[in-house]
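Just one protein chain is left out here, and the rest sit where they should.
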Amino acid sequence: MEANGEPAVVELRIPCKPEYVGVARLALLGVASRMRFSYDQVEDVRLAVGEACTTSVEWATKNRRDDSEITVRSSITDDKLTVDIIDDAGEREESPGEQNKESDPQNLGALLITLLVDEVTVTPRNGGTHVKMVKYAGQ
Amino acid sequence: MEANGEPAVVELRIPCKPEYVGVARLALLGVASRMRFSYDQVEDVRLAVGEACTTSVEWATKNRRDDSEITVRSSITDDKLTVDIIDDAGEREESPGEQNKESDPQNLGALLITLLVDEVTVTPRNGGTHVKMVKYAGQ
Amino acid sequence: MNFKIDTYNMDSGVPVITLDGEVDVYTAPQLKQQMVSLLESGTTHMVIDLTNVEYFDSTALGVLIGGLKRIRERDGNLSLICPSPRIRRVFEITGLDKIFDIYDNAEEARSGIAALR
Partner (left out) sequence: MNFKIDTYNMDSGVPVITLDGEVDVYTAPQLKQQMVSLLESGTTHMVIDLTNVEYFDSTALGVLIGGLKRIRERDGNLSLICPSPRIRRVFEITGLDKIFDIYDNAEEARSGIAALR
């Protein structure tokens, strides 16, 4: 499968709640450990995915979306891990008074993700957000 | 959610291959750690789910189902964890010569599952198998 | 659940919050609560011991930043004990290692705080 470039896929769906973010981190630890990542790179993936899920959880709380879920889809090839984190936690609309709060964990979270993976894009989707991150192995 | 008895659901989908069984074990470690299980009970769940996935992987190999997948669905309430392990790895049909091989890991695997969880049922489904296990917390 | 929090006082009376396990969006509120109750009791110096922490996310960093801000308003300080390179890395890549006093062990934290006072 991996040989001809077709990625292997691991997909996880969790409630968009604080107590389940750790499950996503553990699953990604398992995925990343099976790739050609260094110890530090595995940590980077675990932390980046944890931050992305945490942001989803925080928006679900703000938007009072109690029943929302997060899907974490890992697409694995020999030299590249792509993780899609998709939530239905509502739109990420900052109320004006809250902008520019530097110590807002979400800004720190976004900063961490940018520093830890090679590529990241954030796209609003119908009723939620899609974060895509890419980490290259063997670098 | 858990309060009114409606279970929280964590669902994982992995390729039905040896290298991904560890991902399922880690995810279940995360799920079970967040419940009122003792350290030993968390280990029991991890081992039982690992054995069920391993059996699926072995049947996928025998049946040459290279593209099959395993879905591991955890349904969580306050005092009860239900795990459904569903594969599309083909039918589990023992060729006559192979029966009664006591050291066959699959027999050991089935034995372990029976010893480690409170309830287990194995049901053939269209093109695969559905294993349901239940473990009660706080006992 | 893989998280524990405890508080003890150094001989000098400075309170030390020790954390164990994963400090994340689920468990960081317990750290915040503990810091708030120490601040309400009038503390001006505080130490957070991260020696046994194995995961520390942005939510936890946010709690520390908020606590540092409040304790500095009363001319106090917040020190960290963080020997683990993995956890220290989270502070380094965010630049937060420059705003916190980070020590390798309780002994160094003790002398560091004594020198400040």
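Letters A, B and C name the chains as they come in the text, with residue numbers starting at 1 for each one.
FYI, contacts are C-beta pairs under 8 Å (C-beta built on N, C-alpha and C of every residue); 3 or more make two chains touch, one makes a residue touch a chain.
These numbers were taken from a predicted model, which means no experiment stands behind them.
Although one chain is not drawn, the whole complex shows that of B:Ala8, B:Met35 or B:Leu112 it is B:Leu112 that touches it. Contact with the omitted chain, checked across B:Leu47, B:Ile85 or B:Ala137, is made by B:Leu47.
Within the complete assembly, residues 18-19, 21-22, 25, 40, 43, 46-47, 50-51, 54, 57-58, 103-106, 108-109, 111-112, 115-116 of chain B touch the chain that is not shown.
Rule of thumb we're sticking to: only the chains that are shown with their structure count from here on.
Farthest from chain C in terms of Cα centroid separation is B. Mean C-alpha position of chain A lies 27 Å from that of chain C.
Along chain C, residues 2 each make contact with two or more other chains. Those residues of chain B in touch with two or more other chains are numbered 33-34.
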